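One chain of protein is taken out of this complex; the other chains stay put.
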Amino acid sequence: MSFKTAPAANMAEIAAMVERREVGYSLESAFYASQEVYDLDIKAIFGQHWIFVASEAEIPEPGDFVTIEIDTQSLIITRDDDEQIRAIRNVCRHRGSRLLEDPCGSIGNIVCPYHQWTYRADGELMYAESQSPSFDKSKFNLKQVHVRTVGGLIFICLADEAPADFDEVASVIEPYLRSYRISEAKVAHQTDLVEEGNWKLVMENNRECHHCDASHPELITSYFPFLRYSEEDVTPRMRPTYERYLAATANLDNVCSINGVPRELRHELDTRPTGFMIMRLPLDGDGASFGPDGAQVCRKLIGDVTTPQFGDLSLHMQPNSWFHFLSDHVIVFTVLPIGPDRSLVRTTWLVHPDAVEGEDYTIEGLTGVWKATNDQDRVLVEKAQRGVTDPSYVPGPYALVEDDVESFINWYVRRLHDYLEPHRESAERLGHLNAVAAQ
Amino acid sequence: MSFKTAPAANMAEIAAMVERREVGYSLESAFYASQEVYDLDIKAIFGQHWIFVASEAEIPEPGDFVTIEIDTQSLIITRDDDEQIRAIRNVCRHRGSRLLEDPCGSIGNIVCPYHQWTYRADGELMYAESQSPSFDKSKFNLKQVHVRTVGGLIFICLADEAPADFDEVASVIEPYLRSYRISEAKVAHQTDLVEEGNWKLVMENNRECHHCDASHPELITSYFPFLRYSEEDVTPRMRPTYERYLAATANLDNVCSINGVPRELRHELDTRPTGFMIMRLPLDGDGASFGPDGAQVCRKLIGDVTTPQFGDLSLHMQPNSWFHFLSDHVIVFTVLPIGPDRSLVRTTWLVHPDAVEGEDYTIEGLTGVWKATNDQDRVLVEKAQRGVTDPSYVPGPYALVEDDVESFINWYVRRLHDYLEPHRESAERLGHLNAVAAQ
Partner (left out) sequence: MSFKTAPAANMAEIAAMVERREVGYSLESAFYASQEVYDLDIKAIFGQHWIFVASEAEIPEPGDFVTIEIDTQSLIITRDDDEQIRAIRNVCRHRGSRLLEDPCGSIGNIVCPYHQWTYRADGELMYAESQSPSFDKSKFNLKQVHVRTVGGLIFICLADEAPADFDEVASVIEPYLRSYRISEAKVAHQTDLVEEGNWKLVMENNRECHHCDASHPELITSYFPFLRYSEEDVTPRMRPTYERYLAATANLDNVCSINGVPRELRHELDTRPTGFMIMRLPLDGDGASFGPDGAQVCRKLIGDVTTPQFGDLSLHMQPNSWFHFLSDHVIVFTVLPIGPDRSLVRTTWLVHPDAVEGEDYTIEGLTGVWKATNDQDRVLVEKAQRGVTDPSYVPGPYALVEDDVESFINWYVRRLHDYLEPHRESAERLGHLNAVAAQ
């Protein structure tokens, strides 16, 4: 940690980079590698927007909690005695000690390990020993941040004022998610993977499947290769596969119609503060899940789902999460920044609450494909990080099929632009002064 | 290492934090976590004040030495041929090589391992090969810093001009220490423990026992729980213990009187540059030492001590040391800063020179309680470091029983205030300029 001696000069430099960013091209090196941009990202992106942190399935009972770290900020996500979900700063109000260290667990009250200040699960200070008679307990409750759930997914916002469009987004995506009953699901497995790359490179990697053919041999057996294809792109050699794709599409249309679940693509990745995209894709082979050739990986279907051929419901949320909802399980992913060149990818697999390990599913069978996929992506992200840190790197053009990467970067650049607005004039003034001095 | 591009701006920012510090509250986050404050601490605290570095028992013979590192500064503490104790900069005057790497040992001359420049144990350059005829040997002696001893404890000061009140402090505490004859003692054991926390959090932790009940199960068996209690605080349930406490106190008064050793508390922790506190406490149970229930841990009493019931003579020195003098051994502690979030705690156990390991004491029996206590404290300090680095942390109120923590912080803040005095006006000017630019 370091306080900034010339934040205004930094802001001016970053603002200039934001303004000169060329559409359709990757970002300048400093966006992926500098401490200054990273610090701004923590404030302007992770400090201002709705961040997916966990699913309700992880804290089913009052007192259950998970802790989550966003850079140096630690938060307790818990369900209080009234079953209300809370997001509480994990910092004692006495001398600042971290309160809970475990990644998850269950508590009655929150008791500080240092001098036993004792808080209720909703953050209220109950007891503090040896304070002066004038001590006003009510001024030392744990700090809370905004929290919202949609379809069993928990989002928090660290800002004083959270983006207002979350409710609108929630109302759009909730009908898609309802069938899966996430809040009642069971956590089958969770992994934390550290990638030596900037969080934006992790996200860019997730936002395109242009690299899938060469890098994800396990994953691609479930997918048809026709995303963004039109009829005339189909070569004769591809024809049999394309026929399968058309049949699977028609079947998925039918299933959605029968079950009364929405089918259409909603693509609002860079047109609003709470950017998102949701779509349902038919799968190849068995058409059920991420097993080999689309095979089912859990015998018990999840939630209210009644047929294995329910497709892959894919949800992308800006800035840091994505989700796959299959007929038999759900996978949720969240990217948590650790440093300019370091990120954590947390992946959680959810199944029906009655699904029994060893009987309905195995950990290996359920998680194998995405464990492999995550690790393959880690290797690519790390190569990209090393490359963009090379001073000879210059931004390059995204491919046509990388349009959602462009959407992500558009969204990001727009957020920085807006965040820097109030500082722009003075920043430019200082930038001008520096430029003069440096001539 | 980095040279500072805008030290004046840093100074202004720190000076502002110093001035706005609220009495009775912990410090702002940057004091515990920023590189800039850490760099200032090294200059303004460790570079200006008397620092405890070792006991004379560690260098009994001429040529014996210990090396000590204060941030990136290495010093050789040695006894020269005239038995005078010296503190010498561990840097060759030729091309700057570190001279001695071992933590302790014995030397004749100090010979540089690189090109064999040879110095006497008092730092005088004796020999340098292949220098030009005009080379003036007398200009290349090793640099020395101030050194003083009191009761066998060695203090150094890196400043050009050392705080003048050391002699006064020494004359106060020397009569307390005399009985233990530290300079003739034997080093039974020494440990170096790295704690991932700012040195001030390590000191704050040491300056209160508010956390002892919950965190130090071994240590508390030796202590009465009545420090700072008055008669009316004693509940009926505590009455039998309190009766034991009164008896032990009376006995200790008696022992001190018979032995002609001072008994009264001297509390000057934040009223002078060389802040200190010395007090003698009766112990519970056997009343002798830090064994289980106050049991003796070395069969041979130390120095001139004639009775096991000699209490715990406890000495606190600002900024970085504390000491426990028991009837059968002495423990000395020094905290050495390594980085903003990293500190070394060196603990040394001393016994009577004739005490024989395995016969009079065992390492485990002698050191067990404080090894456990140090490690328990490390865990607490590290939780505190993680917490105060969280941007949501704000200073909180010290408890009434944390008054010596407040004394430590008061002393510290006052030292920074004084140190920054000469820079304040220009710092404020620059701070003002920056504030204008950042608007």
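We call the chains A and B, going by the order they appear; numbering starts again at 1 in every chain.
Here is the rule we go by: a contact is a pair of C-beta atoms (placed from the backbone, for glycine too) under 8 Å apart; a residue touches a chain by one contact, two chains touch by 3 or more.
Computed from a predicted structure; not experimentally measured.
Peer 1: Which of A:E231, A:D354 or A:D390 sits in contact with the chain that's absent?
Peer 2: Touching the chain that is not displayed is residue A:D390.
Peer 1: If I consider the whole complex, including the chain that's not displayed, which of A:E204, A:E268 or A:D328 touches that chain?
Peer 2: In the full complex, the listed residue that touches the missing chain is A:E204.
Peer 1: Which is it among A:S26, A:Q48, A:N206 or A:T274 that touches the chain not included here?
Peer 2: Checking the options A:S26, A:Q48, A:N206 or A:T274, the one contacting the hidden chain is A:S26.
Peer 1: Considering the whole complex, which of A:A9, A:I154, A:V169 or A:V345 touches the chain not shown?
Peer 2: Answering carefully, the residue with contact to the hidden chain is A:A9.
Peer 1: Provide the residue numbers of chain A that touch the chain removed from this figure.
Peer 2: 4-6, 9-10, 13, 26, 29-30, 33-36, 204, 210-211, 214-215, 340, 380, 383-384, 386-402, 434, 437-439
Peer 1: May I ask you to list the residues on chain B that touch the chain which is not drawn?
Peer 2: That gives, for chain B, the contact residues 1-3, 5-8, 72-74, 89-99, 101, 113-116, 128-132, 135, 140, 143, 426, 429-430, 433.
By definition in this document, only the chains that are shown with their structure count from here on.
Peer 1: State the superposition rotation angle between the two copies chain A and chain B, fitting on C-alpha atoms only and giving a multiple of 5 degrees from 0 to 180.
Peer 2: 120
Peer 1: Just curious, how far off is chain B from chain A if you go by their C-alpha centres, in Å?
Peer 2: Chain centres of chain A and chain B, defined by C-alpha means, are spaced 47 Å apart.
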